[in-house]
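Take a look at the structure below.
All protein chains but one are shown at their positions in the complex.
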Amino acid sequence: MPVIQVTMSQGRTVEQKRELVSVLTRETARILKTKQDSIRILIYEVSKENWANAGVLGLDM
Amino acid sequence: MPVIQVTMSQGRTVEQKRELVSVLTRETARILKTKQDSIRILIYEVSKENWANAGVLGLDM
Amino acid sequence: MPVIQVTMSQGRTVEQKRELVSVLTRETARILKTKQDSIRILIYEVSKENWANAGVLGLDM
Amino acid sequence: MPVIQVTMSQGRTVEQKRELVSVLTRETARILKTKQDSIRILIYEVSKENWANAGVLGLDM
Amino acid sequence: MPVIQVTMSQGRTVEQKRELVSVLTRETARILKTKQDSIRILIYEVSKENWANAGVLGLDM
Partner (left out) sequence: MPVIQVTMSQGRTVEQKRELVSVLTRETARILKTKQDSIRILIYEVSKENWANAGVLGLDM
């Protein structure tokens, strides 16, 4: 049943996303001893003005 | 107090969203015995390259 | 592909949750013209000290 | 370790976001007695057709 | 309409949560020029075995 939600900066290629969901699904299924079929991944892309570390926008780093 | 977050593929019409929030709010209030006023819904639309089932991007299905 | 996440106060019965996921799934599938099989629901229960409206904890209302 | 996720309507300026993440980080660190370095904020902007109160879309209010 | 979701380690007191939701709501309303009434906060508490930085569980730090 795992649902994996990844929030990350915009701009990754489709190829990177394709590998990411494939590998995260395979490894999660292996470690949690669940079926790959049961795993869903959602990716939320945010621009550099929409995330911050330590109170500073990504835009200003 | 319920907050309902719906993550779904892009491309639904405003009319579909209007019916969706109306019906989900009415039914949730009825079942949970809470007021419709207290229910908030957030919709996150993701493109087909931003979700995956079983390790495969929506784009590749 | 819809994933529906419901955050609500603790204390609903299993019977209420059973009806909630059944009805939300059926109605969402109907309105979005998608299969019920593709819909996943996650419920997060929070205690009254873990949510607030207008800056006031549920505990203090 | 706090992660703060803010979902809000589209259209705020970068200046507002800059102040928001700065102030939320500073105040959260102070109240929770944690380091500002450990706090991450994510902002999700949604259009008026993607949120609802009491079953009514923001678009229709 | 802002919804603020805070994920943090277990163990804060009710008094800290009360101040946190009060201050975050007041400051967010001020900066975004919205009403405090429209702001909802949800707190998710996670144990030290349920979060990680840099691949290391909080439990192991």
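We just call them A, B, C, D and E in the order they show up, numbering each chain from 1.
Operating definition for what follows: a contact is a pair of C-beta atoms (placed from the backbone, for glycine too) under 8 Å apart; a residue touches a chain by one contact, two chains touch by 3 or more.
What you see is a predicted model; the values in this text were computed from it and never measured.
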{"item": "Where the missing chain touches subunit E, by residue", "value": "7, 44, 46, 49-57, 59-60"}
{"item": "Hidden partner interface residues of subunit D, rising order", "value": "1, 3, 40, 42"}
{"item": "Residues from subunit C at the interface with the omitted partner, ascending", "value": "14, 17-18, 21-22, 24-26, 36-45"}
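Here, only the chains that are shown with their structure count from here on.
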{"item": "Partner chains shared by subunit C and subunit D (touch criterion as defined above)", "value": "A, B, E"}
{"item": "Centroid spacing, where centroids are CA-atom means, of subunit B and subunit E in whole angstrom", "value": "23"}
{"item": "Whole-Å gap separating subunit A and subunit E, where each centre is the average of the chain's CA atoms", "value": "21"}
{"item": "Residue list for subunit E, restricted to those that touch at least two other chains", "value": "1, 3, 24, 40, 42"}
